Each structure stands twice: as structure tokens, then as C-alpha cells.
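All protein chains but one are shown at their positions in the complex.
For chain A:
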Amino acid sequence: MDAKTQKYDRQLRLWGNSGQDALESAHILLVNATAVGCEILKNLVLPGIGQFTVIDQGTVTQNDIGSNFFLDFESLGKPRAERACELLGELNEDVKGHWIAKDILSILKEDPAFLAQFSTVIATNITRETAEKIAALCWVNGQQGVDINTIPAGKKKTAFVWVKTVGFIGAARIAVPEHTIVETHPDNVADLRIDTPFPELIAFTKSFDFNTQDGLEFGHIPYVAILLKYMEEWKQEHGGKIPSTYAEKNQLKAAIRSGMRSADDENFEEAINSVLRSCQPTVVPSSIKEIFNDPKCVNLTSESSSFWILARALKDFVDDYAKSAGLLPLSGTIPDMKAQTDSYVTLQSIYKAKAKQDIQEVSKIVDSLLESIGLAPGSIPLQEIETFCKFSAFLKVIRYRSLEQEYNQPKIKQIASWLSDPDSIFPQYVLLRASDSFYDDHGHHPGEGENWEDDVDQLQGNVNILLQSWGLENDTISKDLTHEICRYGNGTIHNIASFIGGVVSQEVIKLITHQYIPMDNTFIFDGARSVSAVFAV
């Protein structure tokens, strides 16, 4: 085992080699080397992203050192970008760091396509104006003035993450037009098809002698065979239907129980415990049907990403009833159960063989689809098709709302309902939005002036303007929170920065690896009240 595998061992067990490869080819841009920005990068440099770039035009101050662990006394007066890059780089020799001591807006003015080289742009401590500018450029991949809808779907997108911390409050917003996930890491991919057994499974069940006089043999009939035997008997007596009501399911349980010879027959217990799940009819989940009906699935082009080509192949497979019985490919995974080694292995190979057969069918469809859109058959590797089939019931597509939509097409009804809950943390979101407006009006953050209390009324004014724009009453939010924000005076405390840094980097890893489901789309945290929530604003 080489040193690198050993160093990354504990994380490889979470996201595997494919996740690690994705991380190692990622290039992350951090705008502003704030405390929270450096904490985010720390958590990304440690697991080994490929490269990072820090952009910050400022120099290190006493204030920075007080809250930022990665800027030390020796850094005083030096460019923040340079020092952050150096000290973060020391954490992992496999990661390449770059720095630019310039203002991000002037860089973008010179080169609007600058952002397209990064997989993710993380911006901290920026004004709304800058955020909107960066977000818009990331959204269209740095191609200013291009209509989003004309950007080829398969092209790599730059994800934008905007992070704020003020006193005890922190927030993070993800914006990316489309994020697709195959490996969502569901708890359980076992897919037994007791309700819709295939011929090999029925033959397997029939191979067991339920009248055997040998107690050991009887006690080792795999529960799948037991369940299927009683389910088939039930179906015969009920016009081919599986139990659907609670009472019927209990009857099936009772039937299995009556077949037990002693209370020690664990295999029968396993069968009884699986009745409820097995009586859920095997169908294509509605979330997957939605993916099938997505225009990107229906209308493939040579620019389609492999996710959509595979989704379409899956749809065509399901539609071909003769091959699929209208069901998704079998996952091929079975749970542990009490059984003799050889019968367990046989059962495992029956499911695996059926899964393989499904994969072959899907694979054929994939190749003909590739050909139909002018791509080479075989250009999607078999391994990718296998993974796709295995997790086909759990695929996920997230379409984030853009910043522009958040500002110009607010979800007014949803906002009113978020605010109507007295325990909601949504007021903190409103205050952060109002603080941005306050900055636009006054050129400084709330509470940053000589006397913080002077800003309270002004900030409350900004809150009310926002509330009115959503058609809400002025006093929907208590003034206590406005006071609190002003008292913080835009200060950062390390612990909040570190916590938010952990949350943001975790979501960024989910985005980069395309594994697990990242949050959609805004995380808000209030440390004073120990509350957090995610809102799709």
C-alpha cells in the first residue's frame, strides 16, 4: 500500500477512488482569505484537492490574526493572499496553491472568462454587487452575454458558493444550474423482488425441501426462499395479488410463523421481519419517472452529458416491457441472512446474474443511443453503466435557483410561511439580506461605525423595505435581531468561522465528487440560539 493510499485511507472509505480522482482534478478559487475562507480551504486541502487559488487584495492586519488561525504574527503587513496560500499549502504537499493579490472585480473586467478554469468558486466577505457579478459569470461559465439555455449541457459548470459570517451568525449559498448524482449513497440498495420474482428465483425457492426432517437444514433455508414460498401461496389464494392492507400483511406474517418448527428458527424470524418491506410493490419511483420526462432525457444531443444519455437508456429499458417487465435494472445486492454458505452463494449469484443481464440490455441501448447522436459506441465505460444501473432507483438531479431568481423572483408564499413559524431561523436570512442593502446605502456594514446603536434604525429600515417587497408587514421580524447584528459590528469570531468552514467544505466535497446529495440551497446558522436550517430561497 503506498503512502498516498494510506494517508487518504479513512476518506477513501467514504467516497472511493472515483471520488478521490474527482477531488484531485478539482481547482478551487477562494475569493478573500477571511477566517472562514481559510477554514474552508483547510478542509479541502487536507483531503487532497488538486489545486487552489487565493484572491485577496488586502494585507494582514491584527484583526485577521485574532480570528484567522492561518495568519500569524509574522504575516502582519504582508499580502493576505500570499500568506494564506503559503500556510494552507503546508497542510498537504500533494496540493498546488496559487495566489493573486488583486481585486476580483478588476480581474473579471480584464478577463470575463477567468472563472471558467475553476470547478468551484467560493467567495467570502463580498458585497452583493460582487456576488451577483461572480454568480452570473459562473452560471454561464464565464461567457458573458450568453443565454444560459444555449450552453451545452455536457460542458463543465463552475459551482458558486457564497459564504457570510457575522458575529454568531453564518450563512452559505450554493448556486449551480444543474447538479446530477448517481452515487447518492442510499442506506440500502437491496432489491429482492419478492412481489415480482423472476424464474431463476422461483426455481431456487423450489430447490428447498420444507418437509425435511433435518432440523439444521430446515433452520438454514434462506429467508428469501421462505418469504417467496409463502408469498406465492398467498398470491395463489388471492387472485395473484400481494398483501396490501395492514391486516393482510399480518396474515402473511402469521402464515410464515405457522411454518416455524421452533422459536429458534431465526431464518423464519428474518422472513417475518421482511414482510412489510417486501409487500411494497416494486415500481419505478416517481422521482425517477420525473427524470425520464425531463426534456434533457427526451431530447439527447451530441452535447448531452453521460448522466442524461444513461438516464435515457434506462428509460428505454423500462419501456421495453419484454426485457424489463417495466422495472428498473436489478441492483444485484442481497442482505446478509442465516443460510449455509453454498446456498447463500447460489442466491447471491442468481441476483448477480440477473443484474448482469439487465446491465447488458442497458449497455446495448447506451451504445445505440451514442451512435444515434453521433458519438462512438463504447465511449461510456461499462463500469459507469454498472454503477448507474446499481443505483438507478436513487438517481438525483438538483436544479438550483440562481441569485438572480432569488432577488427578482422571490418565492413570496414560501417566505411568508417560513416567517410565520415562531422558531424559524429565516429572520436571520432577512437580516443578512438587509445588511447587504445597508452596505449599498452607507458604504459600511451595520454597527461598524463609531457607535453601533446609531445603525439600528437604519438597518431596521432596510429590513422593512425587504419585507414590503414581499408584501409582508413591517413588524414581522423583531428588532432584537437587528440590535444583535449591529452589536456584532461585522466582527468574525473564529469558532463560528470554523464551524461554517466545516459545513461549506463538506457541501463542496459533495459537489466535486458528485456523491451524496448536497444541500439546496441556503444554509443559515445562529450560534447564539444553536439553530440551523436549510432554505431553498
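The rule is short, and it goes like this: a residue touches a chain if its C-beta (ideal position, glycine included) is under 8 Å from a C-beta of that chain, and two chains touch if they have at least 3 such contacts; residues count from 1.
Going forward, contacts and distances are computed from a predicted model.
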item	value
Which of "GTP-binding protein", "Translation initiation factor eIF2B subunit delta", "Ubiquitin-activating enzyme E1-like" or "AAA+ ATPase domain-containing protein" matches, in UniProt, the chain that is not displayed	"Ubiquitin-activating enzyme E1-like"
Chain not shown: contacting residue from A:Asp72, A:Asp209 or A:Asp475	A:Asp72
Where the missing chain touches chain A, by residue	1-14, 17, 39, 42-43, 46-48, 62-63, 65-67, 69, 72, 90-93, 167-168, 184-186, 214, 216-217, 220, 336, 340-342, 344-345, 394, 396, 487-489, 491-496, 498-503, 505-506, 509, 516-517, 519-520, 523, 525, 527, 529-534, 536
